[in-house]
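Quick notes on the structure that follows.
Showing chain A:
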Amino acid sequence: MCLTQKTGEMEQILEVKNLSVLRVEKTESISILNDINFMVKKGEMFCLVGESGSGKTTLALSIIKLLPKSFKIASGEILINGKNILEINEQSMRNIRGKDISIIFQDPSAYLDPLFTIGSHLQESYHGKNENKKELISLALQEVGLDSEVQTVYPHQLSGGQQQRVMIAMALINKPSIIIADEPTTALDVLTTRQVIDLLNAIRLKHNPAIFFITHDLELAMKTGTRIGIMYRGHIVEIFKPGREKPSHPYANILLGTIEGKDTILELNFKKNTMDSKQMQQKCPFFDMCVEKEARCKKTIPFVWCDSETGIRCLKNGRNTQV
Partner candidate 1 sequence: MKKLVLKRLLQLIPMLIGMSFVSFIIIQSSPGDYFAQMKMNPEISPETIESMKVNFGLDRPILVQYLLWLKNMCKLDFGVSFAYHIPVRTLIKFRLKNTICLAIFSLVISWVIALPLAVFAGYREGTFIDKIFSMLAYLSISLPSFFVALLFVYFISKTNLLPLGGTRSIFEVDASSFALFKDYMEHLLVPGLVLCLVNVGGLFRLMKNNFIETFNTPYVLAAWARGVPRNSVIFKHALRNALNPMFTILGMEIGGILNGAALTEIICGWPGMGSLILEAVLSHDLYLVMGSLVISGFLLIVGNLIGDILIAFFDPRIRIS
Partner candidate 2 sequence: MCRRHRKINLVFLFLVLFFCVPGRSDATHGGSVVISSSSIPKSFNPVVAKETSTTFITGFIFEGLTATDGITQQVKPNLAISWNIDSTGKIWTFYLRKDVYWNDGIQFTARDVKFTFDRLIFNPDIPTSSRDVLSIDGKPIKVEVVEKFAVRFYLPERFAPFLRLMGQEILPEHKYKQIVDRKAFSFSMGLDSKPEDIVGTGPFMLEDFRPGEWVILKKNKRYWKKDSQGNSLPYIDRIIILTIPDQNLALLKFKKGELDMISLRPQDYLLLMKDKPADVKIFNVGPSLGSEFLVFNQNLDSSIAEYKKQWFRNVKFRWAVSCAIDRQTIIDNIFAGLGHPLYGPVNESVPEFYNNRIRKFHYDLRKAEMYLAEAGFKKGSDGLLYDRDGNQVSFSLITNSNNSQRIEQANLIRTDLEKLGMKVNFLPVDFNSLVTRINSTRDWEAVLLGLTGSVDPHFGKNVWVTSGHLHLWNPGSPSSVYSWEKEIDSIFQQAAMIFEPEKRKQLYDRWQEVFCENQPMIFTATSDVIYAVKDKFGNLKPTVYGGLFHNIEEIYILPIESGSSKARKKIGK
């Protein structure tokens, strides 16, 4: 069963509306994602930038509905090709995974089964008709720049870069509408990173999938993405288009500042990166660290769309300053 695309919304492959995800720990429930709103369009490279612990991977796993047991989707909608996947059952979801939406993970050596050959992995990932299988696998390998002989090899015999290429080959073999890439280059060296990015771009241009690229590296995102979302402590605080404009959110500014080599007075507290739901309601998530904070920031700040593609969660810097 394949998701049909609704006419009129052809461009938006992935749309996330007001998504909140909690982690339930005995009696406590901790808010991991709060009021996430964004969309990714066909052919886009949407880069989501955030530090470790900001909830990026949780978001990625939510989209493919493979959250660990202790996580709960509290509210919101996730639409893939127009269909809210939060309402469909697991069996239907299995039909979507790998076919309409595929995902590439961070450390490829961990995500490949060490006991099976590359060829076995690829064959497994292919969900189309059997008569085309061999051909399409070869094609996929070609596209990612790997020799067909690699099919007989085991994961541990490949380098990190080659493994990542295999992951990409598996991700695109069914020609998905959207590819999620969760920090695919973080474990790779600079040269290989470049290669992987180039590869993703090539795929994007050739097959036109939407690519949801997650990273902690703003600099990389600025170079690569067509649109960038900034995430802080489970909130999307800004979405902007690089090149055309600079981000305005105070957090984004700090991140930029570090790229540009400026001193920063910010000491980010890595330990307590989560707040419970109650705390969430009380203030802007960046309140404690913000240099531009005001008294009025001490309440729930909504995410405001400035236009169809960009938006910000900040009272001071929002284009729409009606608040």
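In the analysis below, a residue touches a chain if its C-beta (ideal position, glycine included) is under 8 Å from a C-beta of that chain, and two chains touch if they have at least 3 such contacts; residues count from 1.
Selection rule: all candidates are chains of the complex that A comes from, given by their letters.
Remember, it's a predicted structure, so these values are computed and weren't measured experimentally.
Here chain A appears alone, and the candidate among 1 or 2 that touches it in the complex is 1.
Within the complex, the chain A residues that touch candidate 1 are 64, 66, 94-99, 102-103, 105, 107, 110-116, 124-125, 127, 154, 156-157, 167, 170.
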